[in-house]
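Below is the structure I would like to discuss, written out as structure tokens.
Of the protein chains in this complex, all but one are displayed in their positions.
When the chains are written out, they are named A and B in that same order, and each has its own residue count from 1.
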Amino acid sequence: MIINTKTSQAFAFLLVSLLSIFMFACAPKTYRTHPEFEQRVSKITNPGMLPSDVRVYELTAGGVQDLRDDWCKIGKENVQKAVYEALKQRPFKIEQLVVDKEIEEEIEDIQALYRAVSLSIQLHTYNPQFLFPEKVNHFVYSVGPVDKILKKYGADAIIFVYGFDEISTGGRKALQVAGIIVGAFTGVVVGPRAGITAVSVALVDSSGEILWYNLKASAGGKDLRDFDSCASMINDMIGEFPSTKK
Amino acid sequence: MKLKIILLILPIILFQIGCASTDLKPITTGNFAPETDERGIWYQVEEEQKALNRSGVLYTDKELEEYLNETARKLYPNSVLAQIPFNIHVIKNRQFNAFAYPNGHIYVHTGVLACMENEAQLATLLAHEMTHVTHRHAVKGFRNLKNKSAVLATLQVTFGGLGGGVGDLVSLLGTFGALASVYGYSRELETEADIEGFKLIKEAGYDTLESVKFFELLKRDIEEEEIKQAFFFGTHPRVQERIENYEDLIKSDNRKSAKSIINAEQFLAKTLKVKMDNIFLDLKAGRFKKARRAADNRRELYPNDAKVYYLLGKIETQERGDNGIERAINNYKKAISFDPSFPEPYRELGLIYLKQNNKGHATDFFKQYLSLSGETNDRAYVEEYLKQCKEGDKP
Partner (left out) sequence: MRKLLILFLIIFVSSCAPWVQVGGLYESSGDNFKIELPNGWMKSRQSNELLITRDGILLQTISVERLDIKHEFKNTKKKLVKGMLPEEASEVILDNISSAPEIAGLDIIESAPAKIGGMSGFKAVFKYNTKGGLRYKSIYYGFIDGEVIYVIRYIAAQRYYFDKDLNTFDKVVNSFHIIKKV
């Protein structure tokens, strides 16, 4: 079976439907925790944060995603900084991990699996149509053994951060407005969707299992290139991290 | 009334959306600096390349790669190569294809190398792909896509609310029209790559007649693979048209070239291994005609090559043609005669005799296979066959 888990369009498509849950459900809890979260998280003191994977696209009028390397760089810096600042409030000593050649392949392997795990979590523990009751009631997902990485960096847990942002071009925004205007006359509003902003964070302990996972998404209201906008989204997300006793 | 209002609004929206320019100077004109969206494409391409490098799909043959890169370097002056450091790689794939990333990394399938006959044909391919890079076709194609899809989206917004299926019809035609022209590179960009590529091979002293032969090979491949649209070089223009384009280019080019390089000998020496490996890929894909042709060509050049006879035997066995088994047996025996230490033909003969219920012969050949092959992941099968022969079971 060949799955391109990096397909940004599949990811966006998934997020569009998840957004509908976030918008119309009655403020559902958006984070997921491992059954042994309480006892295991209390043992974590210095998690390492892997370099965040943030993609920021310019979304054109015609729906074409144009990956902007300059925006990706800014988005990545903002997300990383915002997560770091938000987690500093917790009883953790966070280290930002710098990947070198020695560990690069192992990390790529783990990140490839994490992408598949993250998509599976979103589909089967968030989306009502595709819920797997066993996974909802017993949230156990793993990225496999992480001791090699933990040993190298002297960390006792890993934080994964992923970000995705679509910034509508002026043309696309004009089309959205036009859709509303035309709709006033025809009675049917046809317009392109707003760009999606989404961030997910996962805390993985030495077993490789995800202790805590959270996802936040917004349609058109956020911008990862703007630190304040990014931080408000991240703070909302990390704010839901259960209080823990040190 | 509704229509009048929509037609009033439409030009305003189109003006707002704007159109990205597809008029870009080639890198060869000097002072190249990538534009914003071009940098975004390169960034994405680098991610794609990392994935490709990790995937195990690259064909490793250092000598072959060096030769391909050496040939590519003959096509451009150093001043251009300094701006775009071209890098040619090979991909394990039996299909007749090659593609270029805008950062100068070009990937050539084993399938296309296996079909080629000489360096002049290789130069035709490389010149074409390198032109896609130097003339920035990736960003032009991408801008074209953005422009067309923007227009389409505008039409959908303005007409989508109308009744009577008007919106549906527009969107149907619009989608088909937009996609048809952006699938692969557009006809215009492919033609530019053909014309500029032709100039390059001519300047480098290659025999331009070989460029026509190259497209003849592509045409043959399309017919054999029963491909409705040419996979290679995009879908436009159609291959016969391109053959005629090259013929016209040759006719209209009055300059006499001092050289007329074909360089078949060196090309065949450097592509010996990849051609053989690609025969195995064609065999796995059940493309027996192609595999047989390639194996026959190889046998002409290397009449004592045991592996070729083994392959010919496999083709006969798997194609299941009339009298195929007899021909298979002959080929396997020839393979053994040229290299008695090559294990695989023994195995195949063992299988043939097993199915013919000739247990004595089957046993002999299977035992020889096991003694020659050492650790092999099909040992369990062969041991099972030997057991069957001993117990007198029919397979």
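Note that in this section a contact is a pair of C-beta atoms (placed from the backbone, for glycine too) under 8 Å apart; a residue touches a chain by one contact, two chains touch by 3 or more.
The structure displayed is predicted, hence computed values, not measured ones.
**Student:** Which shown chains does the chain we cannot see touch?
**Tutor:** Within the full complex, the chain left out of view touches A, B.
**Student:** Kindly state which of the options B:L24, B:A51, B:I195 or B:L372 is in contact with the chain not pictured.
**Tutor:** B:A51
**Student:** Check the options B:L24, B:I250, B:A264 or B:A285 and report the residue that touches the missing chain.
**Tutor:** The missing chain is touched by B:A285.
**Student:** By the contact criterion defined above, which parts of chain B meet the unshown chain? Give residue numbers in ascending order.
**Tutor:** Output for chain B: 51-52, 54-57, 92-95, 281, 284-288, 318, 320, 351, 355, 377-378, 380-381, 384, 395.
**Student:** May I ask you to list the residues on chain A that touch the chain which is not drawn?
**Tutor:** Missing-chain contacts on chain A: residues 1-7, 10, 13-14, 17, 108-113, 115-117, 119-120, 123-124, 129-130, 132-135, 141-145, 208.
Criterion: only the chains that are shown with their structure count from here on.
**Student:** As a quick test, compute the distance in whole Å between the mean CA positions of chain A and chain B.
**Tutor:** Taking the average C-alpha coordinate of chain A and of chain B, the gap between them is 37 Å.
**Student:** Where on chain A does chain B make contact in their complex?
**Tutor:** Chain A residues touching chain B: 6, 58, 60-64, 66-70, 72, 105, 108, 170-172, 174-175, 178-179, 181-183, 185-192.
**Student:** For chain B, which residues count as touching chain A in their complex?
**Tutor:** Residues of chain B touching chain A: 2, 5-6, 9, 12-13, 16-18, 36-37, 39-44, 47, 51, 54, 142, 145-154, 156-158, 160-162, 167.
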